[in-house]
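A single protein chain has been omitted; all remaining protein chains appear in their positions.
On to chain A.
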Amino acid sequence: MRRLVWPAAVLVLLLALNVFFTPSFLSIQVRDGHLYGSLIDILRFGAPLILVAIGMTLVIATGGIDLSVGSVVAISGALACLQISQDAGLFTAVALALGLCLLLGAWNGFLVAGIGIQPIIATLILMVAGRGLAQLITGGQIITVNSPAYKMIGGGYWLTVPFGIVIVAVVLAVTAFLTRRLALGMLIESVGGNAEASRLAGIRSRGIIVMVYAFAALCAGVAGLMISSNVSSADGNNAGLWIELDAILAVVIGGTSLAGGRFSLAGTVLGALIIQTLTTTIYSIGVPPETTLLFKALVVAAVCLIQSPSFREKVFHRRRRAVAPAPATDEKVRVTT
């Protein structure tokens, strides 16, 4: 829990900044039977990122990484919109799209666990090829659909709550159940913490790894449906572009180590919210558009640094330590072979 303190503090700080510039920032109203307000917008627009980041968290916990989720977002939206534009039912379209995503994720997992390709390379293949696949599905065009049922996924409301938020809540709850109530979380952390020891303890790490990549792709697929449904169109080129990087960032801000091992779903959600709030903040405090990315980069760098215990030690305790003891770490690092 303690490691969630810093991300939470950053989020509060960002929100406070917004309140300072826009006093009505925190107010939530009901208009036309829908919840309405800046906070709701952050959740609603952040929903796809949160979904992708949840899947990414599990992948990173096994010591891997998935660069292909952005392409999977595009593929899922493209296939669903294509089906609907060809008069398929909503259920068929969604099932086909998510089924394809599961297959693609299993492919990633097979490359990593079955063949032993480094995750960053294995998923880079689908990151590049997936964009092509998405364009193949859309025929290089932007497919627009006019289906109120499909529009519901990303743009609809359920009991005044935007439906995207409901989906995120459900996926989060299911993931938390699978990993924390069932034993999946412990086995994932074990594989990520020490793969060889896990194998010798009898864990079928290959199966776990394939499952985790498939799950990440499934999450990306749902996010893809959400994004394309929100705009009622599928853009093979730009849907989900660079979302994998934001997702990785969210996971890291949330305190999960890129080296694998312990992971925190709550941390990841906080991380994704920080990123989304930051985007909102940039608009609300009037940062010039051309410096937006630079501003974002600076804030993210600051967030990452403030979370590092050794950085805090250096900055905040420098004057207290009159004589710094010489670092004795060098000696222990080198191991004979």
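Assume contacts are C-beta pairs under 8 Å (C-beta built on N, C-alpha and C of every residue); 3 or more make two chains touch, one makes a residue touch a chain; residues count from 1.
We adopt the following convention: contacts and distances are computed from a predicted model.
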Matching the hidden chain's UniProt record against "Protein translocase subunit SecD", "Cysteine desulfurase", "Chemotaxis protein CheA" or "Sugar ABC transporter ATP-binding protein" returns "Sugar ABC transporter ATP-binding protein"
Among A:13, A:121, A:136 or A:201, which residue is in contact with the omitted chain in the full complex?
A:201
Residue, one of A:28, A:183 or A:315, that touches the chain absent here:
A:183
What residues on chain A make contact with the chain left out of this view?
181-184, 186-187, 189-190, 193-194, 196-204, 208, 261-262, 328, 331-332, 334, 336-337
